[in-house]
Every structure is written in C-alpha cells, then in structure tokens.
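Some chains omitted; the rest stay in position.
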Amino acid sequence: MSAIPAPLLSATVTLLIAFFYFYTGFRVGNLRAKHNIKAPACSGHPEFDRAYRVQPNTLEQMGIVLPLLWVATFYPIPWAWIAPLAAFVWLCARIVYMRGYMADPDKRITGAMMTGVCDLILLLLAIGGIALAWHGALA
Amino acid sequence: MSAIPAPLLSATVTLLIAFFYFYTGFRVGNLRAKHNIKAPACSGHPEFDRAYRVQPNTLEQMGIVLPLLWVATFYPIPWAWIAPLAAFVWLCARIVYMRGYMADPDKRITGAMMTGVCDLILLLLAIGGIALAWHGALA
C-alpha cells in the first residue's frame, strides 16, 4: 500500500464517495417517481422520507470528511495512507447507515456512530499534519 | 484551448460555479424578504418554495461535480480539458434547470437530465484518470 502515493489513494476514495453520493440522489429521484411525490414537495411516503434524509445527511458528512481528508493528504503525518483508509472506512460506515436507516430510522445509529468515529480520526490526522507543517514552517 | 493548463480551466469553472451558487442563495434571501417569510420557516409561497429547492439542489449537485472535476483534473486522461468543459456544460444545465423550475416545477426535467449526463461524463473521466494513475503507479 505504501507504494501507491497517498494523494492517489485519497483521490480514489473521493471518487468512490462522489459515486456513492450520486447513487443516494438517484434513489431519491427514483422513489419520488415510485411514490408519485411531485416537486417541490419533499415528503409524502415513509420510504421516500427516509431516502430523502440519507442523501443530505451524506452531503453534510461530506462537508466534514472531504476537507479533512485533503488537508490530511496535503499535510500528512508520516503514515500518509491512514487518512484515505479512514475515509474509506467512513464510506463503508455510510453504507451501513443507509441500509440501517432504510430498514428502520432507529437502526441508523450503528452507521452514524461509525461515521462519527471516522470523522474524529480524520480530524486528529488533519490536526497532526497541520501541526507538523506549522512546526516545519516556523523552525 | 490546449495552451491553457487544465487546472486553470477547472479553477475558472469552479469560480463560476461558486458564483452561480452564491446567486441562488441571494435569490432565496430576496424572496424571503419579498414574501415576508420569517426564519426559521422555509416555505410559505410557491415562488419562494421553488427558489428554496433550487439552492440546495445546486449544492447537492456541487457535491458530485466539484470532487469529480478535481479528481479528473489532478489525474487527467490525455485530453485534460474535457473535464472542465463538462463542468462548464453542467453549469449551463443548472441555469436551464433553475429557469425551468422557477417557471414550473415540471419544467425542471430538461435541466435535470442535462445535469445528470454531465455528472456521468465527469464520473467516467474521473474513473479513466484514476485507472490510468493506478496503472502507472503499479507498473
């Protein structure tokens, strides 16, 4: 794994995340048609309502993960591949979240907690990388 | 066009996209005042409701397009300018979408379909660029 440059790993995970997010939006559109919910209405059937929460929730999470991933990629700690790995685990957590939420809103908790742990790991990695870079710039 | 570096083209399109998005938010604020809809309420008049859907829908789309554009810019296929061109067409599609949606929610479909086609092109470009980069890294 260390033979592959970390930016390529991060770009690959970013691509997978964008694809997953594209898919969550595609499902909302499909369920809008299936349950005949006309825009601009954004609710009307429990299945649609849940899918409609998964999509923006994923976008909200991307607003945390993508900036932290790329800060940690450009200002890495010595093991630069940990950041894209954490983002990949985050993506898996989002899939667990989506499957749980669609089955039952109460079952979204496992995925949401996994998501939160990955957020925190990426936050610590980005803080570590930025701290190292400031240390280097001020030395 | 090939004389201009692809990252500069992508940065220019990113600037235009950010400006367009800024404008969609500005319109929501204006219509909130015009129809006297007090925050935190987010609906109350059909014109406001439609504008209020255009803005987050644009943000949602940006969550797909900007990551794919920049993955495809940093890991380009040989014709690197196709990615910023696709993102520029996407921006035009968003303007078609906005104008259609404001006239009649059913008329948003043309712009939405053009948007989806641009999303798919950017996805394929990013997949192609990443595949080439992995091929190079593993060779």
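For this structure, a couple of remarks:
Letters A and B mark the chains as written, and numbering starts fresh at 1 in each.
Criterion: contacts are C-beta pairs under 8 Å (C-beta built on N, C-alpha and C of every residue); 3 or more make two chains touch, one makes a residue touch a chain.
Note that the structure is predicted; figures quoted are calculated from it, not measured.
Sequence-identical chains make up the whole complex; the displayed set comprises 2, and the total in this structure is 3 copies.
The definition used in the following text is that only the chains that are shown with their structure count from here on.
Per-chain CA centroids place chain A at a distance of 19 Å from chain B. Interface residues of chain A facing chain B in the complex, by the touch rule stated above, are 3-5, 7-8, 11-12, 14-15, 17-19, 21-22, 25, 38-40, 42, 55-56, 59, 62, 66. Residue ranges on chain B touching chain A, taken from their complex, read 49-50, 52-53, 56, 59-60, 63-64, 67-68, 70-71, 74-75, 101, 105-106, 108, 119, 123, 126-127, 130, 133-134, 137-138.
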